[in-house]
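With one protein chain held back, the other chains of the complex are shown just where they sit.
Here is chain A:
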């Protein structure tokens, strides 16, 4: 495997990118019958590209099944990608062998959604949080206990609870244990998959604050996967919106939430219930029809066209590229919303795309 970071061509990563993902794909085969004949594939992640800069938080948001968790698992190399490239600190880690990947496992850690099933119920907190030290052989037994107690304190747990078992803790405390475990090996980057969605509102806020404090203290870089747009807005510097295995919009927080350009992003935001009774009367909500189509058989060209109120003929034939329509604001749509924010050259480019589709220079077979 090549280790050259400049291989990706168009998506050459900026120097400060800690992680760079280029055209990443994961297709799960669907088999049928005794012979397990492959009859199709779930295109869970289907050509996703993004950079994560050192010290920032990238939020990954979208509805159930759009491929958020799969993206997280691919990036942490818990899963083999079907295609595309992953660079970490400039090294191509896409298909790096298990032996080579060991140091990487220290650098990139993952936090899971379910604080109940992700901790072994038969192990003490000390054993759980200390396990990474033992596996990687980086500490003595005495040193481990001290290090674990420091970690427990760091995440706001009582260090004296070293010998307790997971069931003796509440959901929020268990999530803290999970966070302490990921911090053991001083990772550079943490991928958190729905880190707060299983928690009660009051506890959710505790864990969100903890993640922010740890980032400031330890200089961590985060990728946070969540379906909750309000949580993602609170915690992220930049946000990527996914729909059916693709990123449809990627922008800094302010740009995305103040002037969302992809129709799907607009629909998502307008669907979030607002905790303000006065607003319910004057709200104009975008009503999407139907459910998300199956990723087994996603709609051609723009995958959102079956539910999009702006869809035109071109949306069913030409896939809109994820293009920078405003500074730092990438959108995959032929007819973006908040069009006044689109730069003149970008506007000319998308108009040209539409024109080309209407009057193709070469006849399409």
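Throughout what follows, a residue touches a chain if its C-beta (ideal position, glycine included) is under 8 Å from a C-beta of that chain, and two chains touch if they have at least 3 such contacts; residues count from 1.
We adopt the following convention: contacts and distances are computed from a predicted model.
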Name check vs UniProt for the chain missing from the figure, options "Probable glycine dehydrogenase (decarboxylating) subunit 2", "Pyrroloquinoline quinone biosynthesis protein D", "Putative ABC transport system permease protein" or "Dipeptide/oligopeptide/nickel ABC transporter ATP-binding protein", returns "Dipeptide/oligopeptide/nickel ABC transporter ATP-binding protein"
Hidden-chain contact residue, picked from the options A:177, A:261 or A:292: A:292
Residue of A:27, A:123, A:161 or A:233 touching the missing chain in the full complex: A:233
Contact partner of the left-out chain, one of A:41, A:185 or A:205: A:205
When the complex is taken as a whole, what residues of chain A touch the one chain not shown? 63-64, 170, 172-173, 200-206, 208-209, 212, 227, 229-231, 233-234, 253, 257, 267-280, 285, 287-288, 290-292
